[in-house]
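The other protein chains are all here in position, but one chain of the complex has been omitted.
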Amino acid sequence: MANVEGKATAITVLSPVKPGWTLWLRALFFAGTHLTSSLEKLQQLSFIHYARWAILERRWPGGDRRRGERLRYRYLLFESNFNGTWDEYIDAFSEVVPTRMKLIWGSSYGFPGPLPVEPFKAYIRKNEFPIEHYYSAYPQATTTEVVSALEVARAHAALSARAEGLGAEELKRAYEDFLFEVQHHL
Amino acid sequence: MSDSAGQASALTVLAPIEPGREEALRSHLQSLPSGSESPLASVPATHFARWVIVGQLVYQGPPQRHDELDFAYLLFTSNFDGPLEPYLEALCEKLGETADVVWGHCRGWPGTGDQAGAEEYLRRNRIATSLFVSGYPQAKLGEVLAALELRERVTAFAIRAQGLGSEALARAWQREFGDA
Partner (left out) sequence: MAATASRLNVENIQGALLRGYRLPVARYLFVHVSAPERARTFIGQLAEQVSSAAPWSQKPEWALNAYLTFAGLSALGLPESALESFPADFRDGMAARAHLLGDSDESAPERWEAGLGGPRVHLMLMLSSAGERIGEERRRSLLGLIERTGGLELLSEQRGSALAGNREHFGYADGFSQPPVEGFAEDRPRAGGGAPQKDGGWRAIRAGEFVLGYPDEEGVLPPAPEPEALGRDGSYLVFRKLAQDVVGFRAMLERASATYPGGEELLAAKLVGRFRDGTPLDRAPDRPDPDLVADPDRHNDFGYDSDPQGLRCPVGAHVRRANPRESMPFRGKLVNRHRMLRRGITYGPPLPEGSPEDGRERGVLFMCFQASIKRQFEFVQAQWFNDGNAFRLGDDKDVLLGDHDGTGKALIPGRPPSFVHPLPRLVTVRGGEYLFCPSIAALRYLSALGGA
């Protein structure tokens, strides 16, 4: 499947934004960018490597220097790289941050609401585009594995720096402290 | 507008495909090798990237009115480290032939022979990101890869060092993690 690379899954969704809602969307995204607390729940859904939302203006790029074509609506682009099955991903969004989903996609035509989940899934599936080529630099690592690995690296560097000057007994103690600290990251 | 989170950045490029060349482009993209053999692997600082073809818009039903594309579009997204300009440069330089074959199906692609022109093309057809989130926004690609490898080594070490006395442990640590 072209939208899967190892443990990473790609999703790309385009949806038409209802006229008059763009300002609201921009405000929402501005808040999301600058108020990290509003992203907390989203980040707790710890299976997202990277995700983005973008608003496509009514005039699309022209390629060369000519003006591009003008569409009737603006479009909301959602692009994400995550772990787990597609179903699980949408289930989680729908169950855990339904308000956020409503705020973001409520401004798109046809959005049935985040709950119940089946119509929401059907909506996403309908507006999803297949990936023709997907690349991941670390396909076998999930988001939590990356975060864990970075933690291990940090703690290991600290231990290594100390290890030089430690006798065997002290090293054992320091090592055990280190292991206790990172055990959930191994 | 927010094209970055921490030191991670998002690039989105949307370029119209030359009429009649959509299928050829699709076929070509699907034939590209995946994994570490992917042409995108040669572009430094790239965590995740994709090419998608937007062939037509999806109608949602009334009250929306029909909205149609005159062209099919090639969408390119990348999640990478650091500022945009060096990345655009690296993209055009390192992708080289692939960039020409892929974006060569699009209107107005000048070819990587004109490095500046190619970068300008991508810049001009860029879409601004409104919200960008990452699970690990501060980590550069090199750090991620090194950390993943280290984690494996630490796990293997933890398993085999179980039950070792302090002298044996110190020796084992030195052997595994001491300076070469």
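Residue numbering begins at 1 within each chain, and the chains themselves are lettered A and B in the order written.
Everything that follows uses one rule, which is that contacts are C-beta pairs under 8 Å (C-beta built on N, C-alpha and C of every residue); 3 or more make two chains touch, one makes a residue touch a chain.
Quick caveat, the model's predicted, so the values are computed rather than measured.
Listed residues A:3, A:33, A:107 or A:148: the one in touch with the omitted chain is A:148. On the side of chain B, touch with the chain left out of the figure occurs at residues 155, 158-159, 162-163. Interface residues of chain A facing the missing partner chain: 7, 44-47, 83-85, 87-88, 91-92, 95-96, 115-118, 142, 144-145, 148, 176, 179-180, 183-186.
The rule is simple: only the chains that are shown with their structure count from here on.
Mean C-alpha positions place chain A and chain B at a centre distance of 14 Å. For chain B in complex with chain A, the residues that touch the partner chain are 2, 8, 10, 12-16, 26, 29-30, 32, 34-35, 38, 40-41, 46-54, 57-58, 60-61, 63-67, 69-71, 73, 75, 77, 79, 106-109, 121, 124-136, 139, 141, 143-148, 150-151, 154-155, 158, 166-167, 169-170, 173, 177.
Looking at the complex, you find that chain A touches chain B at residues 2, 5-6, 8, 10, 12, 14-16, 18, 25-26, 29, 32-33, 39, 42-43, 46-56, 60-66, 68-69, 71-73, 75, 77, 79, 81, 108-110, 126-127, 129-139, 141, 143-150, 152-153, 156, 160, 163, 167-169, 171-172, 175, 179, 182, 185-186.
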